[in-house]
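Shown next, in structure tokens, is the structure this report addresses.
Removed from the display is one protein chain of the complex; every other protein chain stays in position.
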Amino acid sequence: MSEFKPKIVAFVCNWCTYAGADLTGTSRIKYASNVKIIRFPCTGRIDFMLLMKAFENGADGIIVSGCHPNDCHYSTGNFHARRRWMVFRHLLDFTGVDLRRITFSWVSAAEGAKWADIVNSTVDIIKKLGPYTNYHSIARLKEKEAEHVGN
Amino acid sequence: MEIQKKSISKASLQKLIEKLNANGRKIIAPVKKENLVEFGFISGLEQMAEDYILTNQSAKSAAFPKFEKLFSYEVTKNGITQSDSGNTEFPELVLLGVRPCDADGFTSLSAIFTWDYHDTQYTDRLNKTTLISISCSKCDDYCFCTSVDGHPGNTKGSDIQLTRLESGDYLAEIITEKGITVMNLAPELFANAPAVEKEKYLALVPSRFKAGEIAGKIKSLFENDIWIEQSLRCLGCGACAFVCPACACFDIQDESKGKNGIRLRCWDSCGFSLFTLHTSGHNPREVQSQRWRQRLMHKFSYMPERLDVLGCVGCGRCSRACPVDMNIMEHLINISEVQA
Amino acid sequence: MLEIRQKAKELLESGKVKVVIGYGKSTNNTTRAVFIRKPEDAEKLVLDESCVQNLALYLYKHEVKHFGKEAVVASLPVLRSMLQLGAENQIKDQEVIAIALTPEKKVVELSTFAEIEKHVSLFKHDLTAEEKQLLKKINAMTLEDRWEYWNKEFSKCFKCYACRQSCPMCYCPRCAAEVNNPQWIPVAPHQHGNLEWHLMRAMHLAGRCINCGDCAKACPVNIPLNLLTYQLIEEINNEFKYTAGTSASQNYVLSTWKLEDKESFIR
Partner (left out) sequence: MARIGVFICHCGENISATVDCHKVAGVTAELPGVVHSVDYKYMCSDPGQTMIKEAIKEKNLTGVVVAACSPRMHEPTFRKACSEAGLNPYLCEMSNLREHCSWVHPKEEVTTEKAIDLVRTLVEKVKKNTPLLPIRVPVTKTALVIGGGVAGIQASLDIANTGHKVIMVEREPSIGGHMSQLSETFPTLDCSQCILTPRMVEVAQHSNITLYSYSEIEAVEGFIGNFKVKIRKKAKCVDEKLCTGCGLCTTKCPQKKILSEFEQGLGFRPAIYVPFPQAVPNKPVIDKPNCTYFQKGKCKVCEIVCPTKAIRFDQQDEIIEVEIGAIVMATGFNILKTDFFPEYGYGKYKDVIDGLQFERLASASGPTLGEIKRPSDGKVPEKVVFIACAGSRDPAKGLEYCSKICCMYTAKHAMLYKHKVHHGTPYVFYMDIRAGGKMYEEFVRRAIEEDHAQYIRGRVSRIYEKNGKLIVKGADTLMNARPVEIEADMVVLATAGVANEGAEELAQKFHISYDAYKFFAEAHPKLRPVETNTAGIFLAGACQAPKDIPDSVAMASGAASKVAALFSNDELTREPLIAEVNRCAPPLFSTCTGCFLCQSVCPYNAIEREQINDRNGNLIKELSKINPGLCQGCGTCVALCKSKSIDIFGYTNSQVHTEVMALLNEY
């Protein structure tokens, strides 16, 4: 069996973490290529449903990152996001979703090195946890037709 | 064909189940799931639920599951390719212990699925399913099969019907070719029928109204306020439709992941506001009373008119499942009494 | 019970309200919602422990509103729903008259949010013993087991949406589950269609659910849905000292924030 290459999606805000990741690039700091970034105006825009979609479509891990408190380009978007995550995490944990698979972080436009570190450490964690088969398996349609009966 | 009357002992029934299993047929029967009796796979008679009136959900999912794949597709630059449609191998099923009303439900479903278009997926499934019903020795306040041309010992739709005798043995009526095929797997298990009066083993389900009269009358009530009155408490959920053995409405859904996708058929309900919502935002059935009217009209007017079969078998599941006690029998009684 | 009938009769006779939403006997000696419009029909009202449905959802139902000003026989969950619906601008202050019982079982007429808030503060609303026990059991499970447990429960779901339709807080004319561009939640009642539906439902009720438990009562396949939202009621109370349905003027917990919100989980 080939080595496990985690699929990790990063949901980041345009003003801090995206810029931070740009800085990681300009400073030529190397990090694992498993993580792919999707850009949002603000962490406040990140819909919890997108996280479910990512897992459903085969993500093994997720990074959500934005501006540090008080740094939000829109002044309070990240505070609203933080509250939603607090509540959403409780729900996920209660329903048995593995929170270790979601990294939440604040990465400012100046923290290029921190971004690399967030990515690498997340990749390490996910590699240890292995593929998120639990979630992926239910996301696949049951082909054994008979199983429908009596459900 | 002529119904053959046989009898089978409990022990033999157990053997029959083993035989059917060995023959590669999956057996589905009422089983206790927590505090509900639902259909489930069994490998032995002991797993079957004792003394139930009806399962919570109907048996329809044997031929019409809550969702099923119709085919897969792939979208590429060169166009769309469709695959594995209509070639799914459905398993041989035996539905043991369905009630006569449930078995009769398939009559309504079949009428719909073979009306103008012959739905192979449904018929293939049904053809691979043998229905061994057990007639009702008990009923409850929700049962009204006798008001809708049904009967606790109704053999319509069943391949074999068992009636439990005081001896513990069953009177076995072999009704169809499918029934005979099953019997012929182990003819030795079937003894000759004792001379018994089947009726005396059946529950007494009082007849509350005449379906025929309703069918005639209901059309004239289209504009009547009774629909509003009756549906004031209706929540507009789909519980009634989904537990109903005769409800056949479905929704077609494509689920795509990148270039690959599948087309699914899923249960749907005329009780949902979304059911008739147009893209424009206009909804011809804007309020719940209109949807409730549609439900009853469909079952008691449109189906008899177009398909010559009622859309209701009187099992009363919808009334039992309804969170707000929309008791269909009671509503039909009002309808039969209301002055048009 | 007689008092309730008397009050309903007065309200209808005086023309103060056009309809009284309450409970009446059903044919199978259970109780169910009734909509009384004639004073003489007030006799049909009953009130006993079997009267559990949260009637608040009828307050904004088209056909019911159509009758005119409403009064509702209001158990604690109904009153709390009314406050939350008020906070969410779905019913206006003094729009509906609530007929409630004091702790001493005296009938009172509550016509303003302020009165309802005061009344509600006199009571505590809780899960049943069984529900509490189940909740404890689930929380004691390992992550894996919780995952197994809920997916087993969700696999029963056939998307009849009785949970949604029975919930007074689910008043959206178009539920997010019905949005198809993009198709957020798969329509099919397969495992993950069900999982996502129930997660979304719980999340959308977070900080809004008033714990009437009607979703679970309505579920025809007995999924203990109210535990999902109840768990969040607890967590939100711990985190933010906030309880929905206690005031018609409080700001929604998820559209406010505090600098000191716990962020230990953020790196």
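Per-chain numbering from 1; labels A, B and C assigned in written order.
We adopt the following convention: a contact is a pair of C-beta atoms (placed from the backbone, for glycine too) under 8 Å apart; a residue touches a chain by one contact, two chains touch by 3 or more.
Since the structure is predicted, the reported quantities are computational estimates derived from the model, not experimental observations.
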item	value
Omitted chain's touching partners, listed by label	A, B, C
Residue touching the undisplayed chain, where the options are C:6, C:238 or C:255	C:255
Which of B:35, B:76, B:220 or B:339 contacts the chain that the document leaves out	B:76
Sole contact to the chain not displayed, among C:63, C:88 or C:234	C:88
Contact residue for the chain not shown (choose from C:58, C:184 or C:197)	C:184
Interface residues of chain C (partner: the chain not displayed)	88-90, 171-176, 179, 181-182, 184, 204, 251-252, 254-256
Chain not shown, touching residues in chain B	75-77, 257-260, 280-282, 286
Chain A residues touching the omitted chain (full complex)	5, 7, 9, 14, 18-19, 21-26, 28-31, 33, 36-42, 44-48, 50, 53-54, 57-59, 73-77, 80-81, 84, 116
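What we mean here is this: only the chains that are shown with their structure count from here on.
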item	value
Greatest separation from chain B - chain, by CA centre	A
Centre-to-centre distance between chain B and chain A (centres being mean Cα positions), rounded to whole Å	45
Inter-centroid spacing, chain C versus chain B (mean Cα positions, whole Å)	33
Residue list for chain C, restricted to those that touch at least two other chains	158, 190
Contacts with 2+ other chains: residues of chain B	57, 66-67, 255, 264
For the chain A and chain C complex, residues of the former touching the latter	48-49, 52-53, 56, 69, 76, 79-80, 82-99, 103-106, 118, 134-135, 138-139, 141-142, 151
For the chain B and chain C complex, residues of the former touching the latter	34-36, 56-57, 66-67, 141-142, 228, 231-233, 235-239, 241-243, 251, 253, 255, 264, 266-267, 269, 272, 274, 286-289, 321, 323-325, 327, 330
Chain B contact footprint on chain C (complex, rising order)	26-28, 30, 32-35, 53, 57-58, 61-64, 158-162, 164-166, 178, 183, 186-190, 214, 217-218, 220-222
